[in-house]
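All protein chains but one are shown at their positions in the complex.
So, chain A:
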Amino acid sequence: MRREQTVNACLILALLAAPVLAQLAGEPFFITLATRVTILALAATGLNIALGLGGLVSFGHAAFFGIGGYAAGILATHAFNGMPLFLGIPGTNQMPVIWIVAMAAAGLLALPIGVISLRTSGVYFIMITLAFAQMIFYFAISWPAYGGEDGLSIYVRNAFPGINTLKPMPFFLICFSLLAVALLVFSRLRDSRFGAALEAARQNPERLAAVGIAPNRIRLAAFVISAMVTALAGALFSDLNRFVSPSMLSWQMSGELIVLIILGGVGRLAGPLAGATLYVLFEYALGGITEHWQLFLGLILLAVVLFARGGVIGMLAGRAKHG
């Protein structure tokens, strides 16, 4: 087994072990913490498809995270108060349905955003994705139907057939399973023909076009898939907090997702997981001491960018290998 696979397996097992130990020790709070790591890792795994594999630095993925969150919140609200959504369609509190709606909504939104944004590259791409996300952010703030600036509460966590989602452990396991599926999808995608074309589009789009593969179609597909995975995480995040607010759509959220990937290792399978683990542990450990804990996070980020380009995974497993 290659070293990176060992590191990845250790990280995933640690994520699974932490809540089990917390359960045994009677400290359910740590299960919630692990769930938070899992969901952020899932969101960043989505972004990692666009950013890590495709080199598309989207500074607007909070839009998709938030769309997922609002999909869960809005559907749950309608299920709770019995009012139809529109055209007599009822809300729902069933997670699988919510996930599908969240992913579909984000995919449909990512398509036009991608088409327009991919006409640019570099700094302009960063700025235009940010602009789209800000538009959606201000829309959410100014639309009173679903709480506007105050956000939207989910009174009872949404349900999954046969599982009691109200307890922390089963909910964690749902999130963990989805992360595992997403990581599997990421690794298959990366090794596939699509992944080869996507990584080539990042490294040298002229070369890719010269062999007859149009880079932008590949990038657009990656952007849409990426948005859908991040939206799924958004739906889970709402259920974790039982609350959605425009802060999920904010540019700080987009930045946080990028930070997770850079901390963990850009384009690496377990990079987002490593980054999310570090981030949440930091938030927990330093957040108790000072509210300015992000200052220390900033210092670490600076160190990673200057001295350890490959992030945590790069430090533990060495450089990425391409076949």
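One rule holds in what follows: a residue touches a chain if its C-beta (ideal position, glycine included) is under 8 Å from a C-beta of that chain, and two chains touch if they have at least 3 such contacts; residues count from 1.
Keep this in mind: contacts and distances are computed from a predicted model.
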{"item": "Which of \"ABC transporter ATP-binding protein\", \"nitrile hydratase\", \"DNA polymerase-3 subunit epsilon\" or \"4-carboxymuconolactone decarboxylase\" matches, in UniProt, the chain that is not displayed", "value": "\"ABC transporter ATP-binding protein\""}
{"item": "Which of A:Asn164, A:Ser177 or A:Asn204 contacts the chain that the document leaves out", "value": "A:Asn204"}
{"item": "From A:Val101, A:Ile218 or A:Met248, residue that would touch the chain that is not displayed", "value": "A:Ile218"}
{"item": "Given A:Arg3, A:Arg188 or A:Arg309, the one touching the chain that is not displayed", "value": "A:Arg188"}
{"item": "Residue of A:Ala131, A:Leu286, A:Ile300 or A:Ala320 in touch with the missing chain, whole complex considered", "value": "A:Ala320"}
{"item": "Footprint left on chain A by the chain that the document does not show", "value": "188-189, 191-197, 199-200, 203-204, 206-215, 218, 221, 320, 322-323"}
